[in-house]
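Note that one protein chain is taken out, while the other chains of the complex remain in position.
Per-chain numbering from 1; labels A, B and C assigned in written order.
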Amino acid sequence: MTHSLTKADVDERVALLRTMLLIRAVENAWADAYFAEEITGIPPSLSTGQEAIATGACAALADGDFVFTTHRGQAPQIARGLEPRRVLAELYCRRDGYNKGKSYHVTDVSRGVIGMGGVVPAQIPVAGGMAVAQKMRGTDRVSVAFFGDGASNEGAFHETANLAAMWTLPLILLCENNGYCITQPVADAVKAPSIASRAAAYGLPGVCVDGNDVLAVREAITAAVARARTGGGATLVEARSERVAGHLCHDRQGYRPAGEIDAARGRCPIERLRGALAAAQILEADAYARLEAEVAAEVADAVAFARASPFPATHEACEDLWA
Amino acid sequence: MTHSLTKADVDERVALLRTMLLIRAVENAWADAYFAEEITGIPPSLSTGQEAIATGACAALADGDFVFTTHRGQAPQIARGLEPRRVLAELYCRRDGYNKGKSYHVTDVSRGVIGMGGVVPAQIPVAGGMAVAQKMRGTDRVSVAFFGDGASNEGAFHETANLAAMWTLPLILLCENNGYCITQPVADAVKAPSIASRAAAYGLPGVCVDGNDVLAVREAITAAVARARTGGGATLVEARSERVAGHLCHDRQGYRPAGEIDAARGRCPIERLRGALAAAQILEADAYARLEAEVAAEVADAVAFARASPFPATHEACEDLWA
Amino acid sequence: MFDDRLFRPGAAPSPEDRDRPSVRAALNAAMREEMRRDPLVFQMGEDIALASPFGVTSGLAAEFGRERIRDAPCSEVAVLGAAVGAAIGGMRPIVEFQFGDFLSVAIDQLTHQAAMLRYLTGGQVKVPLVVRLPCGAGQGAGSQHSQSLYSWFVHAPGIKVVLPATAMDAKGLMKTAIRDDNPVLVFEHKQLYRSRWPVTAEYADPEFVIPFGRAAIRRTGHDVTVVATLTLLHHTLAVADALADEGISVEVIDPRTLVPLDTATIVDSVRRTGRLLVVDEAYLPCGIQGEVMALVVERAFDALKAAPRRLGNPGVPVPFAPPLEAAVIPDARRIAEAIRALVGRA
Partner (left out) sequence: MFDDRLFRPGAAPSPEDRDRPSVRAALNAAMREEMRRDPLVFQMGEDIALASPFGVTSGLAAEFGRERIRDAPCSEVAVLGAAVGAAIGGMRPIVEFQFGDFLSVAIDQLTHQAAMLRYLTGGQVKVPLVVRLPCGAGQGAGSQHSQSLYSWFVHAPGIKVVLPATAMDAKGLMKTAIRDDNPVLVFEHKQLYRSRWPVTAEYADPEFVIPFGRAAIRRTGHDVTVVATLTLLHHTLAVADALADEGISVEVIDPRTLVPLDTATIVDSVRRTGRLLVVDEAYLPCGIQGEVMALVVERAFDALKAAPRRLGNPGVPVPFAPPLEAAVIPDARRIAEAIRALVGRA
């Protein structure tokens, strides 16, 4: 079996695969650091199994677009091109982290990533406000609010979706439906047929996409971005996936039905794209192994960098509050 | 033209008419008191033209049911049978008011009326909680949250509707769509085809009813109540009417298109029922005049009562805070 | 002196009021000038374009259009959050709450997002944001429309807090607020909106601003220092006049901004007078009054001739009934009594 893709298409697919691999590797390194007790604080929240969503979404964005992340925010950070070493340094709370060790809400304004997620729905209205600015300043840039299925039950989601419709904001409301809000299955808390269907309540278009299919996600977000750039306003995109690694990585998930997690693992988006590329003879086993090794080396370097970076000095505790 | 209504039907219609007249008369007396500078504070918020909603809704309720009112709350208070004299005494901030002069959020727990409305959506979740209590205590009683079209854009509405669906609460979400949120036309802020259609976002039934037709409102709420009493859960009812007397009664409404208010006056729900009863020879002009006179006398007495009631004593300012 | 008829038609200005702008007019002028100066300044709020409830934004939509004077829906979380995001995106939003009390539905966006995002990102973003909060009692508007909750935002980190008591200050401080790169809350006392105040020539200068963190000594005296804000500042000044006839010399300080607070000016004054009274209509427990007392006690204990005192709402909701409302808010009588007690003339 071969394929009929252009070189650009091929390169793009390999790049998407590489991004997903990098996300997984960075996050695993973070979890390792937690389990090894190298880091303290709230345990890592991993996007394992959900990497296609951020990867596909960010592939549809350009410079000047902004993403607002959640507590499960490392995937879009990596997908937007942030350096793993500075991401990990921040997760280690070190001076060379993007936020100078001030918080795990990794932010890089220059790459359009605002790290949020301490308070579940709070990034949604803020992303809406960035869209207000983008529009008022006459740009064609867009703003993307990442949020979870659980967050879609928060008032802030409702208000922002409504405001985005009223003001025709260049906003993409990207719901990562991973099936759970901590221990609560989405079907317990969402009695509508889908989260995407909530869009109608605001007069917005809503689309549901297979969140484990990176190309489908990229397509759906590309359409939403095009609509937003051309003044068509906001779109609610529900990307369906499954949470594999627990709410936080110390979560043993005893509340989930037997087999559910294994089945989810079997639908791994990385494996899916790898398999497709292998089947189409685009990326054979040895090339894939090289890719993996490359990613592993990058992450090993990033971990070493994070470890070597010092903690901020205590006087910094009182800096950066006021502009 | 005669009719084929039973005696009970006739009596009920006359009672509905009387309630609407009483609401209008009580509210006009309140507005008069404001314009005569007998009372201070936030100007009266009148339900003029919207009387059919509370009247029809409360006609569908029974003892033990609860209504939670808004800043435009006098209509349900009267429709639930509260005494005009004690309602007006409260609006005059006097000792004999239902709340002992403590607030204009007229409450009578014994008649299932909780006065709220200081903060636009705040009564909605609280009404939801009453429904939780009614259900947990094994009653078949229901709870009604009154709120406006403007309030339907508040997060509290979204969260409560969703919770009501999750927990199958005996709750009626009764949206009085009067066309405006202060100066903002509903179409500016609600891009969905209707507010009722928002129900689908929560997996709730939503119905739209002509809010100027008291019988239609009673019918719609009766159906919602029956559903709630029998464990069927919550319903969102949008009753469409028009605001006639301004947001608060000092509002000159210069922002409304010419003719709109006059046209709304022409669709007066009281006039509509009066006309229908007259046409069906149920209530002729003289009987109607008697009804009006009766209501006028009751309200005159209520005003006298309110005026005669003293202000609370200053030491009462520090009472009633703690149970 | 004050306007307790906020919900009534305004009287035409008397001849002598011609050159005495109201606080409302001063706020309006400040915003107009700043919006002319800087196209990035814009506003969001309920009804601000068509029929601003207290008239503070009147006429601005006509000049700046409905994009820059945006009527917001009843969605305070989305709107305040939108201001935070727009600020990060380079705009300079001003948000009006119809009554400051309603900030209660959207506090997270203020204290955790607007105020913390700069810190959390290691200084990468700035959040220039003005939130206008009509506050205060005296209008019979009741428990959820009459509060003065600034003490909460003095407590929470990262928020500047401004309390203008005159037209000069309203204009000068509002302009500084709009030019500030941090979240700033402007607490506008509803009783001051239509009250009129003398101004100096500077008032008309579009470059006239009043820096934050500089208290105004409104009256000098040597027996007692009274720190007072908003309407109660003016009551205090009237009381000070009256007490002068009794031979009590009162120094009156208006802090003007609570964050940053000009502690030095207050402490210096108490070092001279040896006595402190703090007057504010905020709830007393954990209120600004006790904070000022604590700051002074920490810094000038040795200079104190008597225990500092404070006046405020004793800790009950503001009741609707006018006589009850009057009972919970400090007034001239209670201010005078407290001062007399401080100097041992009670």
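The rule we apply is simple: contacts are C-beta pairs under 8 Å (C-beta built on N, C-alpha and C of every residue); 3 or more make two chains touch, one makes a residue touch a chain.
In this text the structure is predicted, and so the values were computed from the model without any measurement.
Visitor: Tell me which of B:Gly56, B:Gly155, B:Gly179 or B:Gly233 is the one touching the absent chain.
Guide: Candidates B:Gly56, B:Gly155, B:Gly179 or B:Gly233; residue touching the omitted chain: B:Gly155.
Visitor: Have a look at B:Ser103, B:Asn178, B:Asn212 or B:Thr235 and name the one touching the chain we're not showing.
Guide: Candidates B:Ser103, B:Asn178, B:Asn212 or B:Thr235; residue touching the omitted chain: B:Ser103.
Visitor: Which residue among C:Gln144, C:Gln191 or C:Thr265 touches the omitted chain?
Guide: Once the missing chain is taken into account, the touching residue is C:Gln144.
Visitor: Which parts of chain A are in contact with the chain that was left out?
Guide: Against the left-out chain, chain A lists 37, 40-43, 93-94, 101-104, 118-122, 150-151, 153-156, 181-184, 188-189, 248, 250-251, 254-255, 311-312, 314-318, 321.
Visitor: For chain C, which positions touch the chain that isn't shown here?
Guide: Considering the whole complex, chain C reaches the absent chain at 77, 101, 104-105, 107-108, 111-112, 115-116, 119-120, 142-144, 149, 151-152, 154-158, 259, 282-283, 285-291, 293-295, 297-298, 301-302, 304, 306-310, 315-317, 319.
Visitor: Even though one chain is hidden, which residues of chain B still touch it in the full complex?
Guide: Looking at chain B, the ones touching the missing chain are residues 66, 68, 97-103, 105, 107-109, 114-116, 118-119, 122, 124-134, 136-137, 143, 155-156, 159-160, 162-163, 166-167, 319-323.
Here, only the chains that are shown with their structure count from here on.
Visitor: Pick the pair with more C-beta contacts: B-C or A-C?
Guide: A-C
Visitor: Indicate the whole-number Å distance between the mean C-alpha point of chain A and the mean C-alpha point of chain B.
Guide: 46
Visitor: Counting only Cα atoms for the centres, state how far chain A is from chain C in Å.
Guide: Computed from C-alpha means, the inter-chain centre distance equals 42 Å.
Visitor: Could you check chain C for residues that touch two or more other chains and list them?
Guide: Counting only residues that touch two or more other chains, chain C contributes 73, 75-78.
Visitor: By residue number and range, which residues of chain B touch two or more other chains?
Guide: Residues 153-156, 188-189 of chain B touch two or more partner chains.
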